[in-house]
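Apart from one protein chain that is not included, each protein chain of the complex appears where it belongs.
Order of writing sets the labels: A and B. Residues in every chain begin at 1.
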Amino acid sequence: MSIPSLHRFPGRVLRWGWFLAAMACLGAQDIQVPPPPFTEGIFPCTACHDGTNLKVNRQRRELKDMHSDIVLKHGPESRWCLDCHDPLNRDRLHLASGELIPFTVSYELCGQCHGEKLRDWRAGVHGKRTGSWNGQKQYLLCVNCHNPHSPHFQALKPMPPPVTPGSIQRKGGAL
Amino acid sequence: MKNDGPLKSRRRFLGAAAAATAGALATLTGCGKNEVEAFLQHNFRELSKEDLKQVIARLEQDAKRKYGKHITIGNEPALQGVIFGYALDLSRCIGCRRCAKACVKENNPSRDPQIEWIRVLQMNKDEGVDIAHADPYYNPETVPQEGRFYMPVQCHQCRNAPCTKVCPVGATWMERDGMVVVDYNWCIGCRYCMAACPYGARRFNWGEPAIPAEEINPVTHYLGNRPRPKGVVEKCTFCIQRVRKGRYPACVEICPTGSRKFGDLADPKSEIRYILENKRVFIFKEELNTKPKFFYFYGV
Partner (left out) sequence: MEMLRAFARFAADSLGRMLSGNRYYYAWVGFLLLLIAAGSAAYLGQLRDGLIVTHMRDQVSWGFYIGNFTFLVGVAAAAIMLVIPAYVYDWEPIREITILGEVLAVSALVMCLCFVLVDIGRPDRFWHILPLVGRLNFPTSMLAWDVIVLNLYLLLNWFVVTYLLYCGYTRIHYVKAIVLPLVLFSIPMAVSIHTVTAFLFNGLASRPFWNSAILAPRFLASAFCSGPAILLVLLQILRKVTSLRIKDEAIFKVAELMAYTMGFTLFLTFAEAFKEFYSNTEHLVYTKYLWFGLQGHHTLVPFAWASAGCGLAAFLLLLVPRTRKNWVTLNIGCALIYASVYIEKGMGLIIPGLTPDPLGEIYVYTPSLTELLVAAGIFGVGFLVFTLMLKVAVPIMLGEMTIPSD
């Protein structure tokens, strides 16, 4: 999947584009969610990806110099980083339309493929449920539970089983 | 619901008689006033507001003496126009049992002898819901196990409850907001309700309940999670002490996979209604016509 290059647009169009995108994001910020669970120090991405020292490399490859700790196992073989992360503005994710969204509303991106889950999530029936059933529900971002790079859940160790009825005895021995 | 009219005069008479008897008994037996009042206490639904205040004060005192911890026993009534419903996503439950343990932490059941209100059954995917081959004692290294699925069971708060029908003393009944509750001070421990329950949801205090003081949840409700005495029946109440204050039950909040959903069936915009209208829902042992408020569904 090739990402349209924004460089061919004149400057003023780009600025308007940013503004409109920002407005769209604010409108989409209808659900209160916690901040994105970034690794310490990783954000803002533009600290390194400032468009000058690091050149944009759209070649699909295995990352070796940096971000090698990220295991990408999300969807088909052809999936790779810049499918979601905007190549020109690493502080943003981009939707299929090209529209940019901040990490704070990353669910919009997830919902593009996982539409049913997004719909359920908005209704309150997908995901961990805390808060108040008759008031403000507490929502989480998708990424608070699902690792976006490798979303498959790890198996958990179960908590201990209940005791069997035969093992319930009077304190101090059985009669 | 408090009874009025013809019962009021009977109650007043009995109340006076009880007070006189209590005084006499206390003197004769040398028992404390507390014990005699406990003995003569009537069914929760027949207590006046003042009686109930006294009862609660006495129970809080007893708990302080037994556990050395100050607890509050609330008596929040049902919220107007609310009927609670619960839905559990069988396609998402991984059998981690965090719900069962969170329930224990919240609801003050006895730790020794052990009581857990939620029981998680492990069954085989290729057999479906087949109780005859269910295993509640599974303990593998990790869950979910290949080819298995997990079905937690707890009180279904049935609208056509077989348990409330059979109680000989009316110690268990369905509240207006849908929870089936037990008056632990009225229950005689005959366990007929346990025989009647098709979901194996009720538990009995076979021995004196023991809870380490530091594990006691001090925020309780008279009909819910206040510490119970020996010889009475108890069960899940959808965390009545939480939900009547707008919170979710403890099991709903702890579930790491979001398999548990809860809400007001009377609110057309609630999550529970969304599930009932959009998901594939089934009722456990539906043919018994218990009309429960606990539903299972397949969300994936």
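Keep in mind that, in the parts below, a residue touches a chain if its C-beta (ideal position, glycine included) is under 8 Å from a C-beta of that chain, and two chains touch if they have at least 3 such contacts.
Keep in mind that what you see is a predicted model, and the values were worked out from it rather than measured.
J.: Which is it among B:24, B:57, B:188 or B:281 that touches the chain not included here?
T.: Only one listed residue reaches the unshown chain, and that is B:188.
J.: In the whole complex, not just what's shown, which of A:56, A:88, A:123 or A:168 touches the removed chain?
T.: A:168
J.: Which residue among B:205, B:220, B:257 or B:270 touches the omitted chain?
T.: Residue touching the absent chain, from the options given: B:205.
J.: Check the options B:58, B:119, B:242 or B:260 and report the residue that touches the missing chain.
T.: B:119
J.: Thinking of the whole complex, not just what is shown, which of B:71, B:96, B:153 or B:275 touches the missing chain?
T.: In the full complex, the listed residue that touches the missing chain is B:153.
J.: In terms of residues, what is the contact footprint of the unshown chain on chain A?
T.: Chain A touches the chain not shown through residues 164-166, 168-171, 174-175.
J.: Footprint of the hidden chain on chain B, which residues?
T.: 14, 39, 42-43, 46, 113, 119, 121, 131-134, 136, 153, 162, 165-171, 186-192, 194-200, 202-208, 230-233, 288-289
The rule is simple: only the chains that are shown with their structure count from here on.
J.: Could you please specify the touching residues of chain A with respect to chain B in the complex?
T.: 120, 123-135, 145, 153, 155-164, 168, 170-171
J.: Can you list the chain B residues touching chain A in their complex?
T.: 79, 82, 94-98, 100-101, 112-114, 116, 119, 136-144, 206-207, 210, 243, 246-248, 252-253, 255-258, 260-264, 267, 270-271, 274-275, 279, 299
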